[in-house]
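A single protein chain has been omitted from the complex, and every remaining protein chain is retained in its original position.
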Amino acid sequence: MNADLRTRLGSLRLPNPVVTAAGCAGSGRELEQFFDIAEIGAVTTKSLMLEPRAGRPAPRMAETPSGMLSTTGMQGPGIDVFLQRDLPWLLSRGGRAIVSIAGAGVGEFGELARRVSEAEGVGAIEVNLSCPNPADPAGRRFADDAAQAATVVQTVRSHARSDLPVLAKLSADVPDVVELAGACVTARADGLTMINTLRGMSVDTRTLRPAVAGGMGGLSGPAIRPLAVGCVYRVHEAFPEVPIIGVGGVRTGTDVLEFMAAGASAVGVGTVNFSDPSACTRVLREFNEALDARGVSRASEVVGAAHRAGTGV
Amino acid sequence: MNADLRTRLGSLRLPNPVVTAAGCAGSGRELEQFFDIAEIGAVTTKSLMLEPRAGRPAPRMAETPSGMLSTTGMQGPGIDVFLQRDLPWLLSRGGRAIVSIAGAGVGEFGELARRVSEAEGVGAIEVNLSCPNPADPAGRRFADDAAQAATVVQTVRSHARSDLPVLAKLSADVPDVVELAGACVTARADGLTMINTLRGMSVDTRTLRPAVAGGMGGLSGPAIRPLAVGCVYRVHEAFPEVPIIGVGGVRTGTDVLEFMAAGASAVGVGTVNFSDPSACTRVLREFNEALDARGVSRASEVVGAAHRAGTGV
Amino acid sequence: MSDNGPVQTRCPVLNVRRVDAYYAITVVAPGIAERFRSGQFVSVAVGGDHSSTLLRRPFAIHDVKPDYGGTVEFLFAVRGSGTAWLAERRSRDLLDVVGPLGRPFPLPRDPVNCVLVGGGSGSAPLFPLAQSLRRRGCRVDFVLGGASADRVFSAITARRIAETAAFTTDDGSFGTRGRVTDVLGRVIEESRSDAVYACGPMPMLRAVTAVAGNHGIPVQVAVEETMACGIGICMTCVIPVVGEDGITRMVRSCVDGPVFRGEQVRFDDVGTIPFDALGAPGWKGSSAARAAESARDIA
Partner (left out) sequence: MSDNGPVQTRCPVLNVRRVDAYYAITVVAPGIAERFRSGQFVSVAVGGDHSSTLLRRPFAIHDVKPDYGGTVEFLFAVRGSGTAWLAERRSRDLLDVVGPLGRPFPLPRDPVNCVLVGGGSGSAPLFPLAQSLRRRGCRVDFVLGGASADRVFSAITARRIAETAAFTTDDGSFGTRGRVTDVLGRVIEESRSDAVYACGPMPMLRAVTAVAGNHGIPVQVAVEETMACGIGICMTCVIPVVGEDGITRMVRSCVDGPVFRGEQVRFDDVGTIPFDALGAPGWKGSSAARAAESARDIA
């Protein structure tokens, strides 16, 4: 366990590349029962809105092959409760926080960025572009329209404290993920997180009705990993300077290696936290061991290796 | 095993809804070693081009959680060899053929449709819209541009014998699958097949290089089923009169039930043929048993059940 | 990392027993056994390391014993792929188990009369509860129901440890034909119950809560909602519950439950977001409600 694991996302420095994926780590307290939350790179919060939010009706989840479908509707306490209650706790434990925000409109994104910037100790802001754009006539998400996504990123950037990195969280099921990434980068995103869940569906074959309320849900878990790695690879190819958090189906230390070789500087663990509450710390250990086994002394050397000829490192 | 399994795709009548997915059943001869090919609904051929095709370099596949990534580059003997060699064999065994075609351009699609129409005994033409459009400046696939896709479908329709149903095979990773479906229907597709593989990637964590030659591959298998079911559901909701072949990760008889409840009239078995050469006949038997267990006397009653209130059937 | 919270352990199976239509698995898990309080559950990874079945399966803890440093037993019926896999385990196989999870049943201070009502697999957590109540000098009566005789868990144990035990089955194959609530009122009266504890499917819990209400006695219900994580991080297991402050919240049945006061669960609204729930569409909370929110869980 000798490798230097440090990584950077714009001006945010992390002790190692393993972070939690948004909405998959509660407030951090729940996972702290299983490992020391300061040990991992950072905790990404669930996407916080201005107001408390009750979310979607149950049933909210269904299991699928190597994955799950969920629809929680971003249930959460609202940004203020988070900043007053959960953030201080996390910082008191030595943890780092990437705060994910979800605005009900462009203006709210700005306001959220402003409030997050006023708090002490936040590491970065992640902008969830997969929430529905209330101004879109067809009810599409911000991420479905690169120009709309860019407007959101720009608004967040201009309301956020200038030293606070802004990461744009992208979906894969958009018209063109490379174009979307480019629009966000142009709008001065400091980094990109990808991917969010993909819209899918499951039918309960007993009742022949949709398995989650409302029909469509978000697909996550190892099943989607190749889609996530593909997005990271293509976007890193197009924008090699832009730091990326790779997210989607991370289960083991070699999955971290896979994402980093494709171009990620950090990697988020999502659904697998549900099946293994120690996942983050186990993945970190396995990643460490994988570097050792390959004689790699700095994790950052691996970033983008799959784009280089030869064996990469 | 009493249920009436017959189904219709436009004017094509099939004895049951289980067909093979394009490119996943060889010429039919290989599977005939494991079951009677006449027993299933139909064999969908690999996508045939005008000329023989050597396909992509190896490695062509990588295993992923509950799925696989592949890139065969549509290797095949060309349409004429198929029509002279493979089709007569299939018909001689009492099988039904859905012939998938892939043109290197719009014009070739027309020519392919013409040649297929001259052959005796073809059940339907499936138009593979996931092949790259040579006329697209960005190298996108026909499916990425609903207007281009519609042009292809229209060309095929006008060159195909008028009594031969034309099915448009859609991808899920397109800007808007419902819009794409609509464009194909307007261009007089008699039915839709969905979904094709999704672009993804895997890194070989020993070499840190892409696991399949060329980097990106197509993701298939049970992992993608929720994405496929989601597409079928949304498209059936928008165009309830249009018959759909649901494809993507079908493994068991209840998966057939799932696709049909979402709106499919038939269901294609793809990748699972590789892992279980008897899959088609097993899936058909399980589907039959599932209908019996639910007391359903006609398979067609199940179509679209998930869209109806109550328990569907 | 906390000392009385749940632990995750890879623990050896001591034995798997088949009992009527269900199975009993005992695992050696001292860390879970020593923390356990009745009403809590474990969650078990199924299918092995390369399983396509990602999520854990929750099971109420049926018994803990001091053998081998501490063993934990749970009962289950084979429902789908996860329980089918569990039924095939053999002694010495390793299971990845997390527990104990959830809030336990609150125990009465005084030696009162309690009736314990279980439906199907919902009986399981009532047995260690019965033991705890008996240890406090409470009278315990059982009402257990199931679809058929073989779906009534641990009937014999119930007879042994309770003052009285009544059984109901949907098909009449064992005990009274009908629902647990068909006999509950009588049992409450005859045993002069002061409190009800219930576990089982939501419609049963609703009906039991109504019966207890009619008799003017409190009821604690343990719900069995679908759970993805069991530890409070996925937000998929929520049900509408009215807090002490009168505000309805969508609370996690895994960590805020599975045990709730029956009167506080909005049974009619399970599967919906009640319009007056905190954060429901159109909801405008008072600043007081928000302040309350912000204070919650700090402790």
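Brief remarks on what is shown
Lettered A, B and C in written order, each chain numbered from 1.
Definition applied: a contact is a pair of C-beta atoms (placed from the backbone, for glycine too) under 8 Å apart; a residue touches a chain by one contact, two chains touch by 3 or more.
Only a predicted model underlies this, so the values are computations on that prediction, with no experimental measurement involved.
Among C:G5, C:P30 or C:G47, only C:G47 touches the chain left out of the display. Considering the whole complex, the residue from B:A54, B:A293 or B:A309 that touches the absent chain is B:A54. Only one of B:R13, B:R85 or B:R308 touches the absent chain when the whole complex is considered: B:R85. If you put the missing chain back, the residues of chain B touching it would be 23-26, 29-36, 46, 51-61, 63, 65-68, 70, 72, 75-78, 80-81, 84-85, 89, 213, 221-222, 271-278.
Within chain A, the residues in touch with the undisplayed chain are 65-66, 222.
Residue positions on chain C in contact with the hidden chain: 47-53, 81, 85, in rising order.
Simple rule for what comes next: only the chains that are shown with their structure count from here on.
Distance from chain B peaks, on a Cα-centroid basis, for C. Once CA atoms are averaged chain by chain and compared with the all-protein CA average, the nearest chain turns out to be A. A straight line joining the Cα centres of chain B and chain C is 46 Å long. Chain A and chain B, compared by their mean Cα positions, are separated by 33 Å. Listed for chain C are residues 52, each touching two or more other chains. Of all residues in chain B, those that touch two or more other chains are 65-66, 222.
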